[in-house]
Structures are given as structure tokens and as C-alpha cells.
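Only a single protein chain was left out; the remaining protein chains are all shown in position.
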Amino acid sequence: MTMNQRIEQCVRCLYKTNHPFGLTLDKNGVCSGCLVHEEKDLLDWKMRLGMLKNLTDSYKLKQSKNYDCIVPVSGGQDSFFIVHTVIHELGLNPLLVNFNRNFNSAVGIKNLSQLRTIFPADFRQFTINPIISRKVIRTTLANLGTINWLWIAGQTSLPVRIADELKIPLIIWGAHQGIEQVGMYSHTDEVEMTSRYRKEHDLMGIDEKEIFKFDPDFNPNDISSLTYPSDDQIIKNGTRGIYLSNYLRWDPVQQHTFVKDKYGYIGRKTNRTYYDFDNPDCPVYNGLQDYLKFMRLGYAKVTDQLVRDIRHKRIDKESAKRIESEYLNKAPDSLKGFADWLGISVKNFGPLMLSLDSNFLEQLLSGDWRSEINELDKPNLNHIDSVYKFIDSDFKNFGKGI
Amino acid sequence: MKYCLNCLQPDTRPSTEFLDGICPACNFVNNSQVWDLQVRTETLKKIVKEFTNKVNGPYDSILGISGGKDSTRLAIWARDFLGLNPLLVSVTYPPQQLTKQGADNLNNLTEMGFDVYTTSPSPIIWKKLMKKSFLENGNWAKSTELALFAGVPQIAIEMGIELILWGENPALQLGASETIGKTGWDGNQLRNMNTLSGMSTEWLTSIGFSEEYFIPYFYPSREEFEDNKIQIVFLGWAMRTWGLLENGVVASLNGLSSRNASAFESSDLIGLTSVDEDWVILNQMIKYYKYGFGRATDYVNEWIRKGKITRDEGVELVVKFDGVCSDKYILTFCEFISITKNKFWEIIYSHTNKDLFKIEQGTRPVRKFEVGVDFE
Amino acid sequence: MIKRIAATLILDSNQIINAYNFEVHLPVGKLKYTLERLQEFEVDEINILNTSHSNSVVNDLDKLLEDINNWHVSTPLAYGGGISTLTDAVYVIKSGVERVIISANTFFDFDLFSDICRTLGDQAIILHLPIEFKGGSPSIRGYSNKLLSDVNALIPINWGGEIMLTIVESDGKKFPNWQNIGDALGIMAGHSNFILAGGFADFKDISAGLSLDQVSAISIGNYLHRVEHSIIEIKQKIKSSIQIRR
Partner (left out) sequence: MKKALILDYKIGNITSVGTFLRENGYSVTLGCETTEIKNAELLVLPGVGSFKMAADNLQDKKIIHELKSRHLNNKATLGICLGFQILTKTSSESPDSNGLGIFNGTTTRLKEFSRIGWGKLIFNQKINSLKDHYFYFNHSYGSYDIIDTSMRACSGQSDYNALVASGSTIGVQFHPERSQKSGNKFLKWLESEVWGLND
């Protein structure tokens, strides 16, 4: 492929070579994600679970008077499957750790409370000062077109800091997004957590030490809870993050039915997504965040879900393409709730959306680019959370519901 | 049972010695003067300065909170008056035990602009310990209290933050003399609170989990305190207005939600104490049957000492509200630790002070003594 | 001289890739972020191989140099990929990269190879020889008729540059094929200053490699991206008898 990238699509799935993680095509036009996915039906997953058990057993021995490992959790589906695996398959005593998103959906609060109750594990949660989190989110919205940067920066650093503070070297994560989406490594490489991957792929190339570039009057102490420990600390403590998806045949759809039936996990239907079990705990992940992702990258969460289904042979490419085009342009819901939390009105998102709009010129030429944003401020688009309001009464977790 | 001559504190409370008829709390209040407050505030500022000078991290102190009236008041005072930048640490209840107001009050405190770090022991183990300590000594909170007190110093040691801010010295308000430290502000004797002492590892692991499952319940040792130079400081001691009502007023003006139950159901006279959890109400009822005084007495004693009400007016309030606990709380508690109502009352009867109360099956114990009047 | 732990970064369409026996390329990320970390880990040098080079080395390099220069790389670099003329080679050195990596086919044009050596000086050149063992004696990848023994004869005895020996079959694996390495080094016994690459991950293999007299550096590829602080760990665990920069 020549240096001036021509964007091509994989012959099997919907991903293109401009995927932010990077994507390569082999000589037959099959993408690296689909290639590595084939390993899911070639590898001996019983043997790989055995390899995982040897690894975790060695830590169980070392950590006799302490927690065996740290498991980062949220109100999402993976957490149920990971904690189930860590406790019941690997027989470990984990410390569950959560970086609290300041605005949780009712479903998210219910799921996280359910998770904390049904598994015999202690739980730690960190909530960043909401005044600061609004400031960070406004900065990353304006400069990176994303809401999620703050939560990811927190959720990928808090467990590593606690590992250091409590002398618990092993952190167990669920899926390695790089492998699951674009096949960055073979499962057999058993790739581990690195701060380079965190900065480049989780945080879009800007980590908590560089966010000041966008907003000079940040006080470093304000976002100390996003700091990743230094190399010396990590080496001294022997901190290590491993991914279950290297050792188990990772299939979120299958895992969803399992955790739904066994642990009462609840999804959250939204306007823009095909499945309801991905990231229900964040009210904007499948709403405004997904809409902005679509504007920035030309694909959205529904694409990720459909690519997953194509590779697991649950859908053919043509039907997937049709469904994708249906959902891509759907309006984001729960906009009102998020605007309220941020202290602005829905219309205030207008200039941001304009700045990210691919047909920026046409919008301006139309002389009425505001009309589109008024479309988004419809009451029916904000019914989602009211449907789940019944949940609020029986389970309460500290964490603002919107 | 003898009452304090000044207030309505009976001498039945464990480890409280009266000094010629006056309880420790009244003695303390009597011999502390207002000018003394100026000295205390300056002393506190000096002590705090020692810690803030050598801080390298983002936080110069840790404040243990529940989101209730005391912690809301302390957070504001520590930040705005003492100029501190505390990390708020909360040991939170299992989701089913936390009340809606409890979650809202934690949100309320966070929204004022604080980083909040919560640690929550596993509800499965928490519930088993509650049941065991209720069945064995009639006080479900004996085990969970350990975690509530241990969480803050544990995190202080983990994060290398030496200064821990605490609200009140129990010795002052509840007359618990065993926690009198070197001076009024030193909280490092908190470890001697009677609820914290006397809880062996074997007692814990008897519920069927190995020792490593009880990490949140072990209060850091004296050596760990010294090695990490941990210092607990009582702020209430140096605050001009500190008390149940004063804190309630300030906290409410700053957004605190109150308990949605009348004092006839909760004996919580102003509906602002331990709002984040309801079963403390039945624990206060059990305290009443054990020692002859409950939460209403605590409220009343403070107001008598501050001259807000007379001793006789106090008697009227105690007679009406002490030991009150609505059945709805008992029902949810029995359901939570899965015991029958009869089993609940069987335990209550076994721990009731037979000298002070008459017991008849199927009814609540009846007071034999007259409030405020010594009784053999 | 002390021995060196180097990093091989293989590029495909302007991104670092994981390479598996020179065929399968899996995307890792942009050059800039990996360079930044490798430098913090104090890797001794970085060899960049551009597999998707265009016919103009100048354009390829200008795109990469943005990453390299505006981001204060203070680590010795080598660049290779499509260098087939003297101007290409001079341009690479003039752009602030220490050494140019010459591929086998450029080497086979021997006049061009000696021009480059004379103009830039031997020390600015790495000759990259990917070796295949298709039964019988080893040959250069892509040139089954070019036996390693013939190529060895063409390299002047006191040549001042270094030779990067990559065992194709070990590319991307967790262990190098020591049998092949032994054979290749045996055939080229007259030379030293070899950089070994292909399948180096475990520090025991790296120690073994550096203990060989002919070897002056080991260049690690995919393994770098797999484990945090791989370079620091390797440098700590390597036999203390081996002289490296610690």
C-alpha cells in the first residue's frame, strides 16, 4: 500500500484502513482483525485456560494475606463475566475497583450495585470532583471531540495506582480492544497492559500530563486522580495487567446471555445501537459520544457490534451493511440529561457538532445549520432513562443518576 | 442506675466514670471556657500547618465522611476555614442498606467540589457478620463498626497521607472516657473505642471465609500508625459551633437531605442523624433496652449542656421518643439477615436489662424506672 | 566495545506493525508513541525498517521525520526501506539519522554499494541480510540462488559497517532458532559486528546471543510491544558478565 493512504474496506467486515487503531489488509484484502479472529476457532482454549490458571495461581500463593488481584469494574456487561471468571473459574479473592463516571444511567447504578452484592469481593470507587470533571469534559469535547477521555483516563490509571498502594501486583482486564477490533497481536502473544497503548489508543494520543496543552489554567493537582504511576513504581511493585481475552474464547454476545440469566444483568436500549448490552452504564456512550465518534471517524458503535457478528458468523456482510446504514444517522438520545449535568442547554452542542461536521461547508452555505441541532432536542429522544426509573428505588449506589 | 445530676446520662454506659455525680461530658463542658476556643483554633491551625508543609501529593489530608451532617460540615470548614485540600474517604454500606438520601448526600458533598474515594466491604461477608454479631450480642453494628473506623486510616497509610481529619472526640459528646487522647484534638486513641476492641480473627473467620477476606475489618496497629506518622485530629474540638443541631442546620443549608420519617418512627428528633442507613434506629432501640438510654437521650443531653433546654424538658422528650423504632425497620432488617420476627425479639429480650425493663412475650419491654430518677 | 540492546520497528503504510515470518503484518500504532517510550526505557538504538516504501525515499522519510524530529528523539536511529540510489542513502544520513540500512538487492549492485560506503563511511551502513533455510545451506530471502556463503565472500574483510542477520523463520516467534544462527555465523566466520534479529524475547536468549564474540547487538521486534518495560527488564536480567549499558 502506498504512503498516501487510499482508504480501503476489508472484504469480509465493515472496518476500513482509517480505523484509529490502525488496520492492515493482507494480499486478499482481509483485514488484520478478521485474520486474528480466526484464531478463536483454531486455538485450544482449554489449554489456554490452564496457562491462565498457572499464572494466577502463582500470584494467589504470593498474596497470602492480601487480595490476590485487582479487577477494574463498571456497570457494563464485561465486569460481570470477568468477576465471575476471576472468582469462580480462577478461585481468586479480587479487589474490585471503579472510577466513578459522574453521570451514571439508572441501569448502570443498578448493574454496579448488583455486581457488588452478588460476588464476595470488596469494592473501591473513586469519584473525581465534578467541578473538575465538567471542566475536563468541556476541554476534551472541544479539542478531541470526545466525552469519554476523562473516564478512560481514570479507569486505566486508578487500578494501577491502587495496585501500587496496596501491593497487589496483578491486574486482570477483560478484552484487549486492540486485538478484538483490529487484531493488533495474536492471542498467543499474551500481550499485557502498557502505558504506551493507554496513551496512544485509549486516550487518543494525549495523556493526563499533556491535557494542559489544550487548557493552560489546569491545576495539576485537580486531575491527580488520573495519574499513571511512574515506571519505577511499576517495576518496584511488579505491577502487571493481563487480558482474559487472550486466554478465553471472547464472545460478548454469548457472555451476555450467560450473565443476564445467571446474574440479572440489564442492558439499556438506545436509539443508535443494535445490541443493548454494550456500555449501558454510561447514558451518553451510545448517545452523544457515539454520534461524535461517527462524525469524527465515519463509523459508530453499531459498526463495532456488526463487525463482531460478521466475524462470529452470525450475520453476512450485506445485511450488516444495510443495518449499519440504518443506525449510523440516528439521532443521539439522553442529550437533555447530559446537557443538564454539564449545566448547558442542548442547543449549546450546536457549534461543536458544526465543527466536526464533514459537510461543514454545506451547513454554512445553508445559512441554517442550527436546524439540525433543534431536531436533537426532541422529548421522545429522552425517554430512555425514564423507562428505567423503576430501578432507582430498589438499588441505590452513590453516583449521580441522570 | 444513677443519672448525672446535670444531664440525663445514666451511669450504665460501659467505661464511663462519674465524678461526684457528674458525667465526663458535663465535666468537660463545664471547665472549658469560650476564650479557650480561640486557643484551640490557633493550636489546630499550627498542627495542621506542620502536615501541609511537607506534602508532596495533591491531598494534604484525609477526611472520613458518610455524606451526613457532620462530614458535610467538616468538609466545608476544613476547606474554607483551614484552607486544607482533603481527600474525602467513605466506607459505604451495601447498596441494599444505603438509603436514597444516603446516596443523594454523598452526591451533594461531591458536587461541592471534592474528590471522593469510597471503600465498600463485600456485602455477602458484611451481612454474615451482621447476623452473627446480632445473634451473639444483640448489636449488629459491632462487626461493621470495625470496617467503618478502619477504612480511613488504611487508605491514609496506603496513600502516604499522614493527617486524618475526624469530627468529634467521642469522649466529649457521649462521655466515652477511654478515647481521651494526650490533648483535646489528638484522635490517635480512637482505637480504644469499646466497639473496636475485642474482635478476634477467629470470630471473623468462623463465618466461613479465610482471613484474607477480612482486610477491611482490621484497624491498623499502633506501629503502623507510628511508622507512617499518622495523626488523627478532631476538628469539632476547635469549632465555635459544633453539635447535632448546629451541624444539621449548616449541612441542610448546603443541600443535605433529611430522613423521610418522623421522630415517632425513628426517635431521630431532627431527622438528620445517620440518614444514610435506617437499621441504626433499631440499634439505638437495643441500646435503650440494654442501658436504659437511647438516641433521644444523646440529643437531649447535648441540649441540656448547652442550656437549650432544661433537664425537666429533657425528661419529657426522652419519655416520648427514647427507644422508639417503627416495625418497618425491624421487618427490613429481619428480611436482610433472614431471621423471623420472633427470633429478632427473642434476641432483644435476652439482651434487655431485666432490672430496668419488664419483659412480656409478644410485646416490647416496658420501662420500670422513671426517666431522670436514680433506680436500684 | 560494549554490547547493545536495539529495537526493530517495522513500518507498513506509516504505522508500526507486528511482523510474523515476513508475511503477516498486524497494526501496533504510530511511530511517535513507541519512540517516546523506548527512549525513556533507554534502548541503545532503534532500527526502523519501512516495508511499504514508495519509489521515493525522500517522501517516505519526510513523513516519518516529522514524528522523529519534532519530538526530540535523542536515540541513535537507523532507517531502511527502498534505498536503491546513492542520493537516497545520502538523503537518509543528511536527514539526521545515524545509519542507513541497505537491503540485500541494493548490496548485489556492488558498485552502488561501494559508492555508498565511500561517500558515507562504512560506520554509517547496516547491511540487512534476511536468511532462509529451505533445506540445504542458507540463502538470502527472495533470492534462492544467492547462497549466504557467496554473499559472505563479497563483503570486504575489514569492512567497517555492521550486518543485521535476521532469521526469517523465527520472525515474530518467542524463541530464535539457534541451529540456524550457529550455521549462518559459521559461514560468515570472517566477520564480526553482527546484529542478530528474529524471535528474540526471552532474556536468556538475549544473553546467549550477546555472549557470542561475533555479535555486537541484539535487535528485538514484536516482543517490545507485548510487555511493559521489556527493555528495562531485559537489561536487569541479562547475565552481569555481559557488558551492556545499564
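Assorted remarks:
First chain written, first letter: the chains are A, B and C, and each begins at residue 1.
Just so we're on the same page, a residue touches a chain if its C-beta (ideal position, glycine included) is under 8 Å from a C-beta of that chain, and two chains touch if they have at least 3 such contacts.
All of these numbers come straight from a predicted model, not from anything done at the bench.
Looking at the complete complex, one finds that the omitted chain is in touch with C. In the complete complex, the residue from C:27, C:80, C:161 or C:221 that touches the missing chain is C:161. Here the missing chain is touched by one residue of C:44, C:60, C:88 or C:228, and it is C:44. In the full complex, subunit C touches the omitted chain through residues 1-4, 39, 42, 44-45, 65, 69, 72-76, 93-96, 98-99, 119, 121-124, 158-162, 193, 216-217, 245.
We take it that only the chains that are shown with their structure count from here on.
Mean C-alpha positions place subunit A and subunit C at a centre distance of 37 Å.
Look at where the CA atoms of subunit B average out and do the same for subunit C: the two points lie 68 Å apart.
Considering their complex, residues 63-68, 93, 102, 113-114, 116-132, 162, 165-166, 220-222, 224-225, 392-393, 395-400 of subunit A touch subunit B.
Contact residues of subunit B toward subunit A in the complex are 57-59, 67, 85, 90, 92, 94-96, 98-100, 102-103, 106-107, 110-111, 113-125, 158-159, 209, 211-213, 215-216. Contact residues on subunit A toward subunit C in their complex (touch as defined above): 1-3, 5, 17, 21-24, 26, 32, 35-36, 182-186, 189-197, 199-201, 205, 231, 234-235, 240-241.
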